[in-house]
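Note that one protein chain is taken out, while the other chains of the complex remain in position.
Labels run A, B and C following the written order; every chain starts at residue 1.
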Amino acid sequence: MRRYLPIVGFLVFAAAPFAVSDYGLGLLIGAVTYVTLASAWALFSGHTRYISLATVAFYGTGAYVVAVLNETLPYGLVLIIAALIGALMALLVGLSTLRLAGVYFVIFTFGLAELVRQLITWYEVNVTGTLGRYIFLDVTAREIYWQMLALAAVTIGLTAFIHRHRLGLALRVIGDDEVVAAHAGIPLARTKLLAFVASATILTLAGAIASPRWVYVEPAIVFNSTVSFLTVIMALLGGANRLWGPALGAVPLFFAFEYLSVNLPNTYPIVLGLLFIAVVFVLPDGVLAGIEKLRARWKRGAA
Amino acid sequence: MLTTTLILGLVLGGTYALLALGLTLQYGISRIMNLAYGEMTLAAAFVLVALFQGLGLPPLIGLLVIAPAGYAVGWMLYAVMMRPLVARAGTSGRLEVDSILATFGLLFLIQGLLLLVFGANFTSISYLTHGVNILGVPVALNRLIAFGICLVAGGALVIALTRTRWGLALRAVAQTPNSAPLVGIDVNRVARQGFALGTALAAVGGASIATYQTFSATDGVIFTMKALVIVIMGGVGNVAGALIAGLALGLIETFVATAIDPGLTLAATFTIFLAVLLWRPQGLFGRG
Amino acid sequence: MNNFSRRAALRSFALVSTAASMLLTGGVFAADDTVTIGYAIARTGANATGAGITTIPNYELWVKTVNEAGGLAMPDGSKRMIEVVEYDNRSSNEDLVRAIERLASQDKVDLILPPWGTGTNLAVAPLFAKYGYPQLAVTAVTDKAPEFAARWDRSFWMLGGGHDYATGLVDVLAAARDAGTINGKVAVVSVADGFGIDLIKGARPAFEEAGFELVYDESYPLGTSDFAAIMSEAQASGADSFVAFSYPPGSFGMTKTAQAMGYNPAVFYISVGGAFPIYPGIAGGKAEGVMAIGGVDASSDAIKGYFAAHTAAAGNPPDSWASAITYASLEMLEQAVARVGLDHAALAGELSTGTFETVIGAVKLEDNQLRDLWTVGQWQDGSFRAVSPADRAGASDPIIPKPEW
Partner (left out) sequence: MSLLSIESVTKRFGGLTAVDDVSFTLDAGEIVGLLGPNGSGKTTLINLVSGNLPVSSGRITLAGATLTGRRPDQIARAGVARTFQLVRILPSLTLSENVMIPAVFGAKAHWGAEALAVAQDALKQVGLDDRADMSASRLSYIDQKRLELARALAAEPQVLLLDEWLAGLNPSELAEGIALIRGLTDSGITILMVEHIMEAVRALCPRVIVMNSGQLIADEATETALTDPQVIAAYLGESVDA
């Protein structure tokens, strides 16, 4: 029975737009977007522990591709091209950076997002002369939601598949000790590259799907580094190396942000900051690990 | 023209270097990847303006108040917030993740407090804005003073690190944190000093920026990023490297702005930064 | 692991159903005796500064003024107090879009005020259109305003486009050149974002047509904090006119840099920020003669009264460009409500065709756009006075060359 729960859940979510207000739908889109981002991020970073801050480099690129092509090509084709560009970008980035360890990788990915933003800005200003671009697509909020939901389902499904597959084991070994991984016969570069490209492709696609809601796109809007940070925080909060961890981090945090911006617009950043610090101290391995620990303690207490 | 580029670039680079000194200490010695670094500099900038406008305290005197205050704040922050994370992480690599998360929270916290206390307005003061002629190139006096502060602070640090016992301990912790205890170094104490000193430098950097630049409460991340770029280019924990990299970056940006296209200055910065990361992740002046 | 995932899935459903109940219920406002007005504005993030200077103080001042006068007048003569619903859009268009959806579909507010910024106003325009709310987009500068007004017929664009400001400036400079006070060379820099690009694209052909030579023409990235190199290039270019299509940090930075290096062009023009009340302080009290985008008829009594009220309420005077227009847009809304009530279609019709008495004088929109704009202002005797268009009533004569710093 439990095996079918995700499917039932997916159907419930797919039917949700018929039961909620427009704002409710907006919330669902936001929540599902972050579930997708956090899960896709964790696909690569969760096990390998390479903390990537390049999320927005891909997410923003996806949105930009749509902004550039939406008037010349059919929507479906635009999405495919966005995914391909994301994959290509990830391949190039991955080939050059995946040998960087630890904090250097973190900083590189942070710089990458900025570089992409600066280069696109320069190109638009000097070559095309149109920095702001418009996305006038007849994609309704419901359609965006369904597309994003499908992408989230694919991401989680892919994660589940990878977890059960040799690739998942390889990624976990790499996260623990790359030297051991190599000496056990795991091809490091290829393994990391595969996961990185898969993750980045989904991130790019997510940006492409979300973009029609923004109508107007310019680099300062789409390459907003907060998105990268939020993604990391959400995934880590839930537990980045577990299948449902990123989703479980994304949903409550997303609603917490919404609650704060509605009820405490002036002190929102202060509460948010304190919340983060609290998470780091109270739930260091994510919510799921915290629950596990609690259960273990409870069991021991009962025994 | 070349003289102009050179002098303007050096002055700009000096302010960059000053900004990066604190971060390289915090990150190199205390192993704290401090994403709230820019907010710390901003806080000092706001305090300087408040002292100047509220109490009429001249900025150069204000600096003398802000620097030790920064040290005290850094000391407390490390003891209360960072130390438990360091202790929990042990020798594993998780301190990186934890410090990113915790300081990200700190970033929001400080930004929120700044917005609440000082508002969202652009803030600026006019202080010693008149130009001084250097080899035919007019440079604002406040920029020259900031450059001087950078040279003094950076020079003093380099000497302290290379010529004193205390500096030796700091460098030992920066290079091999795990074996430093073997030679009798109290790593916790050194790390706390490093973090506090880094915060003091962040405060000095922020306060000197406040004398010549307009800023607002949401600008912190710009400072963090510039500082990070320089720290990586100079080599983590390498003070002399940060000084040279800061100056170099100033020269490069000025050169790109005058000779190529001002629109590419930031792109050039990040290109060089990424190239350094790939080519020499230990920094341009690191060992190895 | 697998077992655990299933448990996690179960738990996530519990969590989501709590969230769902939050979606379905939510705040219901009693709309009988009050008028609810909502806005989602940037309290945090990159847009917080602009919103905090131009938009938020005016919204708050207007609500306070109306409520102190007994409320918003209705066509039947009754008055209803304004109740505000405010959200932080965190300078993110995703959050902004959702907040507008919340105001429209959840809170069902009577009126929605627009956010600050060009991109943000464009992002919410389809939503305003979808729910039928009139959108008085003030802080949006776009040459496509005519297209947008046609696309969304309840949207109103009140700050013109880059082209307007560029030609306004060129007119001022051309008059000065024809009078022999400046040469035909111009050094121009522009910030590399939508605003800067719009202005420089309008300015290049306008300068060319007027016979000016652009001897220095470069863009710089948003976030640039050092302008020494740019300013020294501009100084070396031999131009009498320095023109910057800039944002506040750039406008301020260039001013300080020019002062420090003793760069004294006959015309020193900057864009956003030049009309801010803090500008004379930033210029060290030497703002006299600096030109900038915008301007007000500083000698009109309405503007004087508005400046005094703003200073009393917000603690500082407003900026002399978009602030007065923002306030004027609210007065238009107030008067339109008094004439036709809260029905959105009637309200939009009235805004589109009516004439309104505001702090910037009598306003009548043309094709849903405000066309009577001040394009260039100049600091004169401590006030930022409009100088272009020169033939409009209330314009001051420009002072060229600018006195030395």
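Just so we're on the same page, a contact is a pair of C-beta atoms (placed from the backbone, for glycine too) under 8 Å apart; a residue touches a chain by one contact, two chains touch by 3 or more.
This structure is a prediction, so every number in the text was calculated from the model and none was measured.
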Chains in view that touch the one left out, judged over the entire complex: A
Contact residue for the chain not shown (choose from A:186, A:206 or A:283): A:186
Of A:6, A:86, A:111 or A:175, the residue in touch with the unshown chain: A:175
On chain A, residues whose C-beta touches the chain left out of the figure: 166, 169-170, 172-173, 175-177, 179-188, 241
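Basically, only the chains that are shown with their structure count from here on.
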Chain contact graph, described as a line, ring, star, complete graph or other shape: complete
Centre-of-Cα separation between chain C and chain B, whole angstrom: 35
Distance from chain B to chain A - Cα centre to Cα centre, in angstrom: 31
Residues within chain C bordering two or more other chains: 43-46, 192, 219, 221
Contacts with 2+ other chains: residues of chain A: 118, 121-122, 125-126, 266, 268-269
List of chain A residues in touch with chain B within their complex: 49, 51, 96-97, 100-104, 106-108, 110-112, 114-115, 118-119, 121-122, 125-126, 225, 229, 232-233, 236, 266-281, 284
Chain C-touching residues of chain B, taken from the complex the two chains share: 1, 4-5, 8-9, 11-12, 15, 111-112, 115, 119-122, 124, 126, 129-131, 137-143, 212-218, 222, 253-254, 257-258, 261-263, 265-267
Residues of chain C touching chain A in the complex: 1, 4-6, 8-13, 15-16, 19-20, 22-24, 26, 43-46, 86-95, 97-99, 101-102, 104-106, 118-119, 122-123, 125-126, 192-194, 197, 201, 219, 221-222
